[in-house]
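Complex shown without one protein chain; remaining protein chains in place.
Now for chain A:
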Amino acid sequence: MKKHLYILSLATAFATLLSCADNSLEETPNDGNFPFQLLLDAEEGADLADAEDYSVEIKFADYLPDATLPKNAITLGYTLSDLEDDMIGNVTIDKIVYEVEMDDCIYERELNFTKDTDGLSGTITLSPDTDLNTVPPSFEVVFTLPGGDETKGSFKFEITNLTSNGNVVLGSPRVFEYEVLDNDVAGEWEFEITSEEDLESFKSIFGHVNADLGKLTLEDITGKVKAEFEFEEMKFEIELLEEEEITSCENGETETEVENKVIEIEADYNAEDGEIELEGSHVIVNDDGIEEKELDFIVEGEYEIHEDDETVTFTFTKVVDEDNFKDGEELYSSKDGVTITFKKD
């Protein structure tokens, strides 16, 4: 009897022990469900005052390769709000378009949308494309803007809701803010390289962040260098003498043009109070021609706007990248710098 009591006691003690550890999560993360997320491509954007239209992309966020986009229509609600200055009464959705590529040809197609009486809200219907058999992966909302040289103001565009019978949700960002681009250097500028000195000056700065540019001689280029400053991004285009045939096909019509090749240098920029900083990335190619790594670079300098002759003078004083930034190790550094004057294009 005593032995049985022992065993019973011990079994009870053991069962008590077993009930002690609690390893469960109070709430299980919902991380195994991957709905399609529709979202705006950007949170903000801007264009020059005289822009007559502006496009905002709405797209599906990256999705798993074995997933198929919805085959049924999706309805999005939208609003236009916080319109200021010249934007009041002048901004509306012009059209909603998407592109389909078939047989190396791009076809632009439109989506239906509605506007309420004030034109500031409505719905967009993302219908399945007959050729894709699904809804398109992305589309653009094209706004009509005032278009005057002195246009001022801003507005907000927001996707307010989404209706779908598929596994689709509205992701972020959902709000896009537009404003008129008003920094000093915004717009297109042009610089004519006419001498070896001009070319070498340009290369002494930007040859460090573009290996192709570093190899150019005067005989290789037309001399035309374009600078385009948009919202937060800029690019230089160096036009080469060498030409290439570019064939494009849009909406079933094929067109072939001969154009000069260009070398592009792209960067984000910040231009304020006479100081400019370009920040981009460049690829390091080894002796075998293999791209070894990609490094961020920064170009620092100053600028001066000359409104009388519509020119801007850039004086670039320093070029550094992630491997060469310490004092004495910069890719380029000079108090005087290299000065290049661009003309308004």
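Here is the rule we go by: a contact is a pair of C-beta atoms (placed from the backbone, for glycine too) under 8 Å apart; a residue touches a chain by one contact, two chains touch by 3 or more; residues count from 1.
Everything that follows uses one rule, which is that contacts and distances are computed from a predicted model.
A.B. asks: Just to verify: the chain that's not displayed, which of "Response regulator", "TonB-dependent receptor", "Cellobiose ABC transporter membrane protein" or "Acyl-CoA dehydrogenase family protein" does UniProt list as its protein name?
C.D. replies: Of the names offered in "Response regulator", "TonB-dependent receptor", "Cellobiose ABC transporter membrane protein" or "Acyl-CoA dehydrogenase family protein", the absent chain's UniProt record gives "TonB-dependent receptor".
A.B. asks: Which one, A:131, A:197, A:292 or A:345, makes contact with the chain that was left out?
C.D. replies: Reading the full complex, the residue touching the unseen chain is A:292.
A.B. asks: From the listed residues A:107, A:231 or A:325, report the one that touches the chain absent from this view.
C.D. replies: From the options A:107, A:231 or A:325, the contact with the absent chain belongs to A:325.
A.B. asks: Just name the one of A:72, A:172 or A:217 that touches the chain not displayed here.
C.D. replies: In the full complex, the listed residue that touches the missing chain is A:172.
A.B. asks: Touching the missing chain, which residues of chain A?
C.D. replies: That gives, for chain A, the contact residues 2-3, 5-7, 9-14, 16-23, 25-35, 37, 39, 43, 61-65, 169-175, 286, 288, 290-294, 296, 298, 320, 322, 325-326.
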